[in-house]
Each structure stands twice: as C-alpha cells, then as structure tokens.
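Every protein chain but one is kept in place in this view of the complex.
Labels run A, B and C following the written order; every chain starts at residue 1.
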Amino acid sequence: MVERQSPLEPEFHVGSHGNFEHGVEILLTETRPGSIVQLAAWPGEEKKLMAAIRTVTGLALPDGAGGGLSDGVKSVFGFAPGKFTVADDAEGLAAAFAKVVTPDIGTVTDLSHGRTAIRIAGPKAEWVLAKFFAIDFALPAFPIGAGRSTAHHDVFAQIQRTGSDQFDIHVFRSFARSFWNALCHASEEVGYEVQ
Amino acid sequence: MLITCPYCGPRDVIEFTYQGDGNRERPDPASQNFEAWNAYVYDRLNPAGDHNEIWQHSGGCRAHLRVVRNTLTHEISSVAFVRGDHASAARRKAEGQS
Amino acid sequence: MAEYSALSLLANALKGNKDWKPAWRKPDPKASYDVIIIGGGGHGLSTAYYLAKEHGISNVAVLEKGWLGSGNVGRNTTAVRSNYLLPANTRFYEHSMKLWENLSHELNYNVMFSQRGCLNLAHTPAQFDDYARRGNAMRHLGVDAELMTPAEIKRLIPALDISDRARFPVVGGLMQRRAGTARHDAVAWGYARGADRRGVDIIENCEVTGFLRDGDRITGVTTSRGDIRAKKVAVAVAGSTGRVMQLAGVETMPIESHVLQAFVTESLKPFIDTVVTFGMGHFYMSQSDKGGLVYGGDIDGYNSYAQRGNLPIVDEVMSEMLALFPGLARVRMLRSWGGVCDMSMDGSPIITTGPLPGMYLNCGWCYGGFKATPASGWCFAWTIAKDEPHDFNAAFTLDRFHRGLVIDDKGQGANPRLH
Partner (left out) sequence: MSPRRTDTGGRIDRLKTIRFTFDGVAYTGHAGDTLASALLAKGVTLFGRSFKYHRPRGLLTAGVEEPNALVTVLKGEVREPNIPATMVEIHDGLVAISQNRFPSLAWDIHAANQLGGKILSAGFYYKTFMGPVIGPLKGTRFWMFCEHFIRRAAGLGSAGSAKDPARYERMNAFCDVLVVGSGPAGLMAAKAAADQGARVILADLEPRFGGSANWSDETIDGTPATDWVRRTVAQLEGRDNVRLLPRTTVWGYYDNNTLAALERVSDHKEQPAKGEPRHRYWAIRARSVVLATGAFERPLVFPGNDRPGVMLAHAAERYANEFGVLPGDRIALFTNNDSAYRAAVALKKAGAAVVAIADVRPELSAEMRSLATEAEAEIFAGHAVVATEGGKTLSGIKVQRFDMVTGALTGDARSIHADCLLMSGGWSPTIHLASQAGAKAEWDAARQAFLPPKPTQQWPTQQWIGAGAFTGSFSTVEAIAEGRAAGLAAAGGTGTPAALPIVEAVPGEPDPAPVFEIRAKGKSFVDFQHDVTAEDVRLAHREGFVSVEHLKRYTTLGMATDQGKSSNVPGLAIMAEALGKPIPEVGTTRFRPPFAPVSIGSLAAERFGDLKPERLTPMHDWHVDHGATLYSAGLWYRPMIYGHAGETVEQAYVREARATRESAGIVDVSTLGKIAVQGPDAAAFLDRVYTNMFSTLAVGKARYGLMLREDGFAFDDGTTWRLGEQDFLMTTTTANAGKVMQHLEYFLDVIWPELKVHVTSVTDEWAGAAIGGPKARQILAACVTGTSVDNAALPFMGIVHGEIAGVPVMICRLSFSGEMAFEVYCGAGHGTHVWEALIEAGKPFGLVTYGLEALGTMRIEKGHVTGAEIDGRTTARDLHLDWMLSKKKPFIGSAMMDREGLVASDRLELVGLIALDNRPLNGGSHIVEEIDEANPHGSIGHITACCYSPALGKHIALALVKGGKARHGTRAHVSDPLRSRFGPVEIVSNHFYDPEGTRMHG
C-alpha cells in the first residue's frame, strides 16, 4: 500500500509553538482517516441511508439536521439535507458503502483524498475556531457529535464536534495547507502544540 | 444580516449567494415563447418592500432557499427550502440553534 | 444672480458675506410644465440644465423627493473616467469626459474636476493583456490610455506594495491620465444653480406619488405637493427606478436595486495622487482634497433600498485595501454610507424614449453613474427634446436585452450582482 502524502507535510511542525511558556491551550493534528465518504440520499430515502450507515459503521445516527456521532474510529454527521459525511480510520469505506447504498437510496462519493481532516482540541479550541467561523461553538449550540457546514471566506469547512473541547475540521485538500497555517497562526496567542 | 437556513440555523449573509428574484418562471424548455423567455432571463420584480427571492447557502449546506425579505428594512419574514422534498430535513425547534 | 469669481468672493467678504443669494430658488410647483424631470440628482439636474441650454426648453420642473442631491450624486466615490472596453460605452463616457473638462467654466461653479488619472492594476499577464485590449480599444476611439510598468507605478504611488511577496503581485497597469475625481456635491449644486439661472424650477421635498394619464399616455404626475401636468415626463431616479416605474404600472424592469457601500478615512496628508483600482478583487480608492481616502468595492449583492449595507463587504473592502497598501493598517475608517444602485442586466445604462408614451427613461447606471452625469443629462435632454436618441445613447435602449444587443463590459450575463 502506497502511503498518502499529506498536504500539510512541509508545514507540519511537531512540538510546542507560540505563546506556550504559560502552558499549551491548543492541540493541533491531522487525523488522516483512511476513508472519507460523502453519502447523499434521494428525497424520502434518508432513513434507508441512515440504516445503511449503521450497517456499515455500526453508528446509529440521531435524527435531525447536523446530527452525528463518533466512536473514535469512525464518525458520521449530517452536513446538508439528506447528506452525510462518514470518516473511518480504515480505508475502503466507499467500497463498503457502494454495496449497501443501492442506486434507489442515493449516491456514494469517495472523498478520501479530497478532504483533509484537521483536529483542534484544548480549552481554547472554541476561542481559536471563533476567529475563523461565524458559528456558535458553545456546547449547548453545538453538541458533541454534531456537524456543521460553514466557510471561512474561500475555504469551505465541515466541522464535527468530537469532544467537549475537540473539533474535527474537514477542508478541501488544496486549501488545507493555507488553512493549517492560518490555524497555527491564530493559535499562537494561546500557545499550541502540534502532535 | 442573518438568514436562518432551515438546515443550518441562522447564519451570516456572507455564507450565502444571492440568486435574485424568485418570482421568475422558467418556460418549458422546448417553449418557443420568446416573450416568456426574455421575461425570465431579463425582467425582474424590484419591489420596495417584501421581496420573494432565492438564496443559496453556498457556504453551508448548499441548499437553495426561498426567502421573503423586505428590501427597505432587510427584515426576513420567511425562509424555506426551494425543494419541497427537503422540508423534513429542517432543523427542529428543540435543537440548539446556533 | 452674481457670477462666482475670486473678485466676487473678495467683494462679498468685505461686506461680511451678507449679500450672497441662494444658489437656486425654492419655487412652488406650477400647474404645468413642458417637461417634468422626476429626480433631483445629478442626472435629473444636468438633464434640466441641458434642456434649457442646448434645446431652449426652460419651462421645466425638477421634482426631488427629499433634499437636492440626496441620492447617489452625494454618495459616490467621485471617480470620473472613460476607460471602458466596449465602444458604445467608451464613446458615451468619453463624451462625458469632454463635458467634464469644461464643466466648472460652463457652470461657473468649481466642481473641482481634477484629472489626476485612474490606474487599473493588473496582477497576472493575462489580466495585463485584458487591460491592453481595453486600453487599445480606447485608443482606437481617440481616448487616452497607456500601460505602466511596476516600476513606473511605484514611482507614481510609493505606498503601493508592488513586491513579489504580495499575494497578487502587480505586473503592470492601465492608466487613463485624463480620468480623475470631482467634488460630488458641487456637481449637483452647480447644475442646480445653472438650471435655475436658466429658468428651471427645482422643487425639493416633492415626492411623486403617481402618474397622470390620458389613456396610455403619461400627462403628468401626482405629488406630495399636488398634481403637476407636463407634455413630457422624464424619469431619472437611479436606484428608485423600480419604485417609480411601478407607479406607472410597469411591474418588471431589467433592473435590480442594490446597495453599494463607500468609505472614507480620516483626513491625511497627501498619500496617493491618482484613482487606483485592484485587479484581483473589487477595490478602488482615491484621496479627496480634504485628505480623506475615499474608497469602495463591490455591491452588497442583494436587492435593497435601505441605503445601509452589511459587514461582509466592509471586511472585504478593507482586506483588499491593505493588500495594496499595507501601511494603512493603522489608518482609520471614519465614515461609511450606502447608496442604492440601479443595476442593469448587462451593466450598461438605459437612456431612451418610453417605455410609455409621453415618458422618457434614464436608468441602469449600476454604480458608475457619477462620471456619466454630464453626458447622461446631455443625451437625455437631446432624447427628450427630439424624441429620438443621439448617436451617443442610441445603443442604450430598453429593448436591447430582449434583442440580444447587450453591452456587457464585464461579460457576466444577466446577473446584475456581478456587473
């Protein structure tokens, strides 16, 4: 198996940075899931698609816009009407879905190479993300597991909250390095560590 | 200005793309009624008051929304998916709206 | 009424400035006129002026809903240029430029037209070629244009970042030296005074509430100050075109009204001499005689009559400004305002007879109407007086959209927010 090249590589500097002398309040990393798949149901077929997601991943999606969950290995969330993003540490998710998501249910689009997943965690994660995105990151407004589609100017992002102070941000691969640099820059104020 | 996307909740106007007058009707594709085609492509209702318009939540879920917005005050009185078959996907009231 | 001059200033100063008379009268409306012009903005006032001066038609009323010049003539970024791509536009705006060049004398009112140049920056070789195409188009119509190298640009505008480090480095620019800026309010006041001196009634605080008709024919208007009849009714209301045409029963138009914001910084010592525009976004800036940097960008991008914009455009404009002038980060934005622009379907204007009998229409200026003020009035007056367009505005018809004879300088199609 040929390893995938990360778009962040030359700018991915493991260690502590910024104003970290008083402690690091942000952890940044690239989660590098083996698979990122977009699933989209035809109108009225959303429940079947959710069942298919459960079949393949074992994750039972909650109802409702932007609902999602993560088991630490696999994660799934809704990002648009009838549409879901599923990520898995393992490769081959698209092929697995292709078997169960029949053409009458909806479509499967493999984005494993096309999206880069960046994880931001720590007590200042909400603070740093709020520098970029005009959505409310407070826990009551953005519960754990939920997903949001939003954008920072030209950079489209899907964000899933995977912990009380942890978020996974999916961005287009071609923008990933620029966004990563911006995220690091914005984290300097509170001190951050790249892992 | 905020538009309350039925899926994503209230979002800043920066996330949306304006697609204009929502009253325009596209003629049947095979129609040879050029008056109707011209009206569809070029003529706009431009009211000072409530305006029925289309927006795309291009920086979010990318759904197209039918919005009634007052052009004098920017007050938005209704937002709905253009696609009726998306209605079931609308965010439920009980959920935390961002 | 007294001529304005250095001498009259001195003479009046010696008398304690007690003898100055109103710049224009404040008459009550008469029962009827030969021509009514709806809209006391730059275009309406210049139309009245040229009707009286060029065509001897002075039994004219200009009706203004609020205070004179309260629309876009007092809300723009004051740039005057004729650097268009397509011949119909270039010819028209060049005619305007020629009128500008003599306007202060013509009106005996210093409109402060200052030909400090307008420079369009190019950031890629392809964009430079585009500007070359435009510049050559201008040159082939007798309009001045020249290309500039980054080094020449740096000499002209030392504060501009032309380094290779810039996200969008400057590779050159298209300069129109005869372009420049003018004092926007003075244009309205100068035309108002000029028209008034030729007998035109300028009636402020007079809102048109409807049209008087004889069958299809427009025969006058109803207003907040009573009915007024006229042989010809001309509409020059820019952003309010949709509203006024709806009063006449015309429900749809190839026009959307959009809000455009503009900004000015605190007053600074001379910083830039020319009008400069950014090629990788939408940003333009000049410096006023008072020293404020006057600048703007894109329209907000949605229908609005509110004269108020929102933050995304504010942020975008400032970001682009600093991309060109990183030294301005600590300079402060002092004031912002919004104007309502009549965005047409191809980005070019409409100056025409009709669309109803007895009516004449002038609209579709998008956010470029200020520089058109003299030629717009000049051509509209011609069209009203002769019931047919002058060559300069022959292409600016209302039916050009349906006929596919669009004048699409930006090539964006029927999408007003992109023009």
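Here is the rule we go by: a contact is a pair of C-beta atoms (placed from the backbone, for glycine too) under 8 Å apart; a residue touches a chain by one contact, two chains touch by 3 or more.
The shown structure was predicted, so the numbers you read here are calculated from the model rather than taken from an experiment.
**Student:** From the touch rule at the top of the page, work out which displayed chains the omitted chain touches.
**Tutor:** A, B, C
**Student:** Out of C:Pro158, C:Gly226 or C:Pro357, which is the one that touches the chain we can't see?
**Tutor:** C:Pro158
**Student:** Where does chain A touch the missing chain, residue by residue?
**Tutor:** Contact residues on chain A toward the absent chain are 1-2, 4-7, 9-10, 18-19, 38, 40, 42, 103, 106-107, 109-115, 127, 130-136, 138, 141, 153-155, 172-175, 177-179, 182, 185-191.
**Student:** May I ask you to list the residues on chain B that touch the chain which is not drawn?
**Tutor:** So the residues of chain B touching the missing chain come out as 1-2, 10, 12-13, 17, 19, 26-27, 29-32, 34, 37-38, 40-42, 54, 56, 58, 62-64, 70, 73-76, 82-85, 98.
**Student:** Spell out the interface residues on chain C facing the chain that's missing from view.
**Tutor:** Spelled out for chain C, the touching residues are 4-6, 8-10, 12-14, 16-18, 20-24, 26, 66-68, 70, 74, 101-102, 104-105, 108-110, 112-116, 123-126, 128-137, 139-142, 145-147, 158-159, 161, 167-169, 180, 183, 185-186, 189-190, 204, 265-271, 280-281, 287, 289-291, 308, 310-311, 314-315, 318-323, 325-338, 400, 402-406, 408, 410-414.
One rule holds in what follows: only the chains that are shown with their structure count from here on.
**Student:** Can you compute the centre-to-centre distance for chain A and chain B, using the mean CA position of each chain? Integer Å is fine.
**Tutor:** Here the centre of chain B sits 28 Å away from the centre of chain A.
**Student:** Centroid of chain B to centroid of chain C, CA atoms only: how many Å?
**Tutor:** The mean C-alpha positions of chain B and chain C differ by 31 Å.
**Student:** Distance from the CA centroid of chain A to that of chain C, rounded to the nearest Å?
**Tutor:** 48
**Student:** Which residue numbers or ranges of chain B touch two or more of the other chains?
**Tutor:** 12, 14
**Student:** What parts of chain C, by residue number, touch at least two of the other chains?
**Tutor:** As it turns out, chain C has no residue touching two or more other chains.
**Student:** In the complex formed with chain A, which residues of chain B make contact?
**Tutor:** 6-9, 11-12, 14-15, 58-63, 81, 83, 85-86, 88-92, 95-98
**Student:** Write out the stretch or stretches of chain A touching chain B in their complex.
**Tutor:** That would be residues 43-44, 46, 64-66, 79-83, 134-136, 140-143, 148-151, 156 of chain A.
**Student:** Going by the contact rule set out above, which residues of chain B touch chain C in the complex?
**Tutor:** 1, 12-14, 18, 20-21, 34, 38-39, 41-48, 51, 53, 69, 71-74
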